[in-house]
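Take a look at chain A:
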Amino acid sequence: MHLTVSYTAVILLAAALFVIGLYGVLVRKSAIGILMSLELMSMAVMINLITFGRFVHQSPLNSWFFTVFLMVIVAAEVGIGLALVIAIYRNDRTSEVDDLDRLKG
Partner candidate 1 sequence: MLNAIAFVILGCAIILGAFSVVTVRNVMHAAYWLLEVAVAVAGLYYFMSAEYIAIMQLLIYVGAVGMLVIFTVMITQRSQVDNERPGVFSLFAFIASGLLFAAIAYGVIKSPSLVASAPQAPMSLLTFGQQLFSTNGWVLAFEIASLLLTVALVAAVWWTKDRDN
Partner candidate 2 sequence: MLSLIIFLPLVGILLIALLPKKFEAASKWIALVTSVADFGLIVWLFTQFKLGSGAMQFVTKIKWIPQLNIFYHLGIDGLSLPLLALSTLLIAVATVASWKTEVKPRLYFSMILLLSVGLSGVFLSLDLVLFYLFWEIVLIPMYFLISQWGGPRRQYAALKFFLYTFFGSVFMLVGIAALFIYTGSFDMIALRQMTAGLGSGAFGTAAWWIFAALALGFAVKIPIWPFHTWLPDAHVEAPTAGSALLAGIMLKMGLYGFLRIAIPILPQAFHHWQLIIAILAVISIVYGAAVAFAQTDIKKLIAYSSVSHMGFAMLGIAAGTAAGFNGAMVVAISHGLISAMLFLLVGVVYERTHTREISKLSGVAAAMPRYAGLFCFASFAAMGVPLLSGFVGEFLSLVGAWGSSAVPHILVILAALGILLGGAYMLWLMQRFIFGTPSPAVEGQPEISVREVSMIVPLAAFVVAIGVYWALLLQYTDPIAKVLQKLVGA
């Protein structure tokens, strides 16, 4: 394994992915855009997990479980998120986040 330092590079890659996702969440205006950015961030987390499992831990077993269950969570969240977006769309004909500012104060 000549590139021993390489796995930290993967962690940094994951971090970059996480950060880009975060940037996306802050910038994107449409709800779906934000959801997609959130997906990116979740992928970053999973890369992180798998890399630890593979390179640091004795057996990658735990990391796999962790990743699988994370995927379940993300899938559920996407399910709910999109259902919500569609419901809002049916009400107001918009999914632009900035128009939704009735609740304040």
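Here is the rule we go by: contacts are C-beta pairs under 8 Å (C-beta built on N, C-alpha and C of every residue); 3 or more make two chains touch, one makes a residue touch a chain; residues count from 1.
Here is how the candidates were picked: all candidates are chains of the complex that A comes from, given by their letters.
What you are looking at is a predicted structure, and each value in this text was computed from that prediction instead of being measured.
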| said: All of these sit in the same complex as chain A, but only one touches it there. Which of 1 or 2 is it? | reply: 1
| Of all residues in chain A, which touch candidate 1 in the complex? | 1-4, 6-13, 15-24, 26-30, 32-33, 35-37, 39-40, 43, 46-47, 50-51, 53-61, 63-65, 67-69, 71-80, 82-87, 89, 93-96
